[in-house]
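Just one protein chain is left out here, and the rest sit where they should.
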Amino acid sequence: MIIVMEINCPEEQVDAVVGKLEQHGLQAHLIRGVKRIVIGAVGDKGSIQTMGIEGMPGVMSVVPIMKPFKLVSREARGENSVVRVGNVDIGGRQIALMAGPCAVETADQMYAAAEAVKSSGAGILRGGAFKPRTSPYSFQGLEEEGLKMMSEAAKKFGLATVTEVIDLQSLDKALKYVDMVQIGARNMQNFRLLQAVGRAGCPVLLKRGLSATVEEWLMAAEYIASEGNAGIVLCERGIRTFEGYTRNTLDLSAVPLVKSLSHLPVVVDPSHATGIRALVGPMSLAAVAAGADGLLVEVHPDPQRALCDGKQSLSPGEFSRVAEELKAVAAAVGRAA
Amino acid sequence: MIIVMEINCPEEQVDAVVGKLEQHGLQAHLIRGVKRIVIGAVGDKGSIQTMGIEGMPGVMSVVPIMKPFKLVSREARGENSVVRVGNVDIGGRQIALMAGPCAVETADQMYAAAEAVKSSGAGILRGGAFKPRTSPYSFQGLEEEGLKMMSEAAKKFGLATVTEVIDLQSLDKALKYVDMVQIGARNMQNFRLLQAVGRAGCPVLLKRGLSATVEEWLMAAEYIASEGNAGIVLCERGIRTFEGYTRNTLDLSAVPLVKSLSHLPVVVDPSHATGIRALVGPMSLAAVAAGADGLLVEVHPDPQRALCDGKQSLSPGEFSRVAEELKAVAAAVGRAA
Amino acid sequence: MIIVMEINCPEEQVDAVVGKLEQHGLQAHLIRGVKRIVIGAVGDKGSIQTMGIEGMPGVMSVVPIMKPFKLVSREARGENSVVRVGNVDIGGRQIALMAGPCAVETADQMYAAAEAVKSSGAGILRGGAFKPRTSPYSFQGLEEEGLKMMSEAAKKFGLATVTEVIDLQSLDKALKYVDMVQIGARNMQNFRLLQAVGRAGCPVLLKRGLSATVEEWLMAAEYIASEGNAGIVLCERGIRTFEGYTRNTLDLSAVPLVKSLSHLPVVVDPSHATGIRALVGPMSLAAVAAGADGLLVEVHPDPQRALCDGKQSLSPGEFSRVAEELKAVAAAVGRAA
Partner (left out) sequence: MIIVMEINCPEEQVDAVVGKLEQHGLQAHLIRGVKRIVIGAVGDKGSIQTMGIEGMPGVMSVVPIMKPFKLVSREARGENSVVRVGNVDIGGRQIALMAGPCAVETADQMYAAAEAVKSSGAGILRGGAFKPRTSPYSFQGLEEEGLKMMSEAAKKFGLATVTEVIDLQSLDKALKYVDMVQIGARNMQNFRLLQAVGRAGCPVLLKRGLSATVEEWLMAAEYIASEGNAGIVLCERGIRTFEGYTRNTLDLSAVPLVKSLSHLPVVVDPSHATGIRALVGPMSLAAVAAGADGLLVEVHPDPQRALCDGKQSLSPGEFSRVAEELKAVAAAVGRAA
C-alpha cells in the first residue's frame, strides 16, 4: 500500500500515519520527493483496511498495490480450474455449451428446447423459473413448477441443468432440481446470496454485474470461495455503457484478462450482452477465439412466441448453425466444440 | 407502443403483427412511410409486454410510448408525497437531515454521533449495522448489537433512525429497532427484498443503483408500492462513470427530473456520491438548490478513526458548518433547513 | 512516480528499471514488500514520461503521484483567477451570466435575444455561427454573417460576446467580432486548435469533452496556458453516461473539485447538460450553490421556432425568472447575481 501525503503537510501528520502503520504491525518506508512525501506500507493488507488511514489528516490518497482477491487469484492456483456440472466439464479443452430459453414456459417448450440444444451439442440446459424482472407487472416465472419441467426435459436428453436463483427460498428449491445455480447480474453484489450459494457447495455460474469492475466481480467470486465452494464459473454478459444500439456492451477483453488474474473458468453470454439475434453468432465465435471456456446462449423453440427476450433468442436452426461454426474456431485455438 | 417494421418486409409479416395485437384486444394503426411501415398499438400496455412482439419476423424495433411505472408516477398523484419517519416529515417544506456514521462501531461512538447531528439540526440518525462490503474480509457490521446501540443513542436525543437492510433476516431485526429501512445501491434490483420491505409497510429509503437508469429506479420503487407500501423516499447517491477523481458522479439533475416524473420525495447522499470530504458541503448546498427534500450525510465523531469511509465522513464541526450554510440556501429556494 | 514490479520478477529486471531511472537523473527508492518490490522514483516528472518505463520487462504498473498539470494548477497559483471578457469579470464575487440562442439565425432574432438577456442581467451574449453538427446535412451556421449579427446586437445593449470556433479559419473570423471564443466539447482534445487559441491570447471558454476526465480537461487548459494565454474559463456541460432521459449527466461535483485542483474560473452550461427546458432552472441554482462562477444558458426569443436545440432553450420570460431566483441563491453562498 502506498500512502500519498498532501503537499507541504506538517511533519506530525506524517508521523501519525507512520505511527498507526507500526501500531498495526506494518513497516513504513518514507520516500521524500521534491514536493511530496510518499509512504510505502509493507505487511498484511487485511489489517490495513480497517485502519482508516484514508481518513487521517494530511493523507491525499491511498494506492493499493496488492490485489484484494486471494482464493480465486491466479497466484493461489497456477493451473486452470475445471468445474464439473452433471457430466460436463467447464474449463477444460472442450468448449461447454449451455443453451435454452430465457424462461421456462411449458413442458412442451422445454422438451423441444432440450431436444434442439442437445442435437447441436449443448451439454447443459438453461431456463429461468425465478425471473428478476425490471417491472413487478412482468411475467415472474413458473417457480418450482418450472424447475420440474426443465429437470424432466433435461433428463430425457441426458443434459445437465442451470437456473437462476434470486433468494434463499429459490436457492433451496433449485438445489432439488438443477445441477448448477446462476447468480444473475443484478445479484452479483447480493452478498448474503453469494454466501448462501457458497455454503450450498453446488456449482455456481456467477454473472458479472451490469456495471461491475473486473475486480468487484472477482471479489464476488471470493465471497463464494471464502465459504468453501470452489465450483465457480464466471460469466461475462455485457456491461452498461452509453451505446444504445446493443442492449449492453460485451466486454470480451475481460475473458483473457480474468484468466490472467484468476484460475476460474470464464464463459460468455452473447444473448444478453447484445440483445440482437444477428449478433449472437459472431460474438459466440469471437468469445471462443478470445479464450472463453463456454457459452450461455438463449435458444427458444419458437422465438416469436417467447414470453421474454424473443428478440435475442436463436431458433433451433440458428443455434445449430452457430454450433457448427464454433467447431472450426475452437479447433483454430486448440479447443474442441 | 410503436412497432417499427424492417424496410421492405413482406406484407404477411405486417399482417402477423397486426393479428397478434388484435388478438390481445389492442387496436393497430398502420402508418405507411416512404420506405417503412410503422404500426401504432393502442390499448393497455400490460398485456403488450407478454406478447413477444419484439421477437416476430420483420419487426425491427418496438418503441414504448407510455412510462412503465404507475403507482409512483406523477400521473397517479399530482401532489408531492410526504413520508413520515418517526416525527420527521420528508417531502414537506422542511429539508430533512439524516446523518451519522457509515458503520455503528461502539455505543460511545453512536452517542457522540447522535449528540453531534442533533445539535446541528438533523432529525434522523443513520448508521450501518449490516454492511454490504465488496470484500468478504472487510468489517461486516455489528448486526443486532449495532442496532441496539443506534436505537439507544437516538432515543436519548429524540432522533428517528434509518439503517440498511440486506436480506429478510436483517429486515426482521431492523424492524424491531429503527424507524426507516434503507435499500442500498447494490440491492436496488434485489426484487425479493423490495417486495419484502413493501409488505413490511415501514418507511423505505431506496438508493439508486450504481448504474441504474432513472426509469429502473422508479420501477424498483414500483415494486415496493405494488405491495401496498407508499412510504418510499428515493435517494440519489451518485452513478458509476469513467471519472476517477470522485468515487461516483452525483447526478443532481435526477432530482428535478424524478420530481417531474414521480410524486415521491427525493433526498441526496453527497458522501457516497463524491467520496471526498471537501465536496460534501458544496454538493449538499447544490442538492437543496436543485430541489432535494433532504440529505443523507456521513458524520463521524472522529473520522480518522472510522472503520469505514473515513475519507468522506464529516467531523461534527464540519457538519455543523454545512448545516448552517444550508439554512440560507434552503430559504433562497423557499424551503427551511 | 511509483513503479510496481511483478511478483517474483528477477532481480535484474529491478536493476534495469533502477538503472534507467538513474540514467535520467532520478533517484530510485526500493521498497521490498512481502511479495512484491515497489520502486519510488523521485525527481522531475517531465523526463520520466519519455523513458518508456511502462514497457520494461517485469513492470506491472506505474502509478503517477504528481498531477500532470502545472500552470493551471492550484499549486501554481493560490488565489482564484479572474478572467475579464469585455467589461465582465468571470471568477469574482459576481456570478457571470452568459446567455443567448444556440445558433445565430437572423439579425432580428439576435436583437431580441440580446434585449432579453440584457434585461435579465446577463453580461455576455452567446450565439453559434460555426456549428459542429453530428450530421453533415444539418444547419451548419451563418458563419461571418452570423458573427456580424451577434456583434451588432451585443453592441446595442452593451453586452460582451462569446462564440464557438471549430478551426483556424473560424478562429480568425471570430477574433474580429467577439470578446471570447469557445472551444466546444467535441474539440476539447483538438490540440492544434487549443494551441492556436493559446497563441491568440483572447479569453477562452473551454468546455469539458463528452467523456473527458477532469484531469484531461485540465490538461487541455494546460495546452492553452502553455502558449502563454491565461484567460481560460472552464465550462462543465455534462458528461456522457448510460442515463437516457437527460441529454448528458451534469457533473456538478466537478465544480468544487476543479476549483480545488486549479485556480481557473468554472462555469456551468445547464442547457446542453440536461437537454430539457424544465431542468435548466433547478440546475442553474444548483450550479451556483456548488460554487460555479457563472452560467451559460440557451435563451431563444421563440424556442419553438429555434433551428436547433429548441427543446432545451428558455424563453425570455423563463430566463428572467431563473435569473431572479439566482439572486437569492447567490446571496446565500456569499455571491451576487
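Going in written order, the chains are labelled A, B and C, and every chain counts its residues from 1.
Going forward, a residue touches a chain if its C-beta (ideal position, glycine included) is under 8 Å from a C-beta of that chain, and two chains touch if they have at least 3 such contacts.
Just so you know, these numbers come straight off a predicted model, no measurement behind them.
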Tell me which of C:Q27, C:Q94 or C:S226 is the one touching the absent chain. C:S226
Filtering C:E54, C:D108, C:D172 or C:E324 for touch with the omitted chain leaves C:E54
Absent-chain interface as seen on chain B, which is shown: 2, 4, 7, 29, 31-36, 38, 40, 42-44, 63, 65-66, 75, 240-242, 244
For chain C, residues touching the missing partner are 46, 49-50, 52, 54-57, 59, 68, 132-139, 166-169, 186-187, 189-193, 195, 210-211, 216, 219, 222-223, 226, 240, 300, 303-311, 313
Chain not shown, touching residues in chain A: 211, 213-215, 239, 241-246, 249-257, 260, 273-274, 276, 278-279, 282-283, 285-291, 325, 328-329, 331-333
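The rule we apply is simple: only the chains that are shown with their structure count from here on.
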So, in whole Å, the Cα centroid of chain A is separated from that of chain B by 26
Rounded Å distance, chain A centre to chain C centre (Cα mean): 38
So chain C residues touching two or more other chains come to 241-242, 244
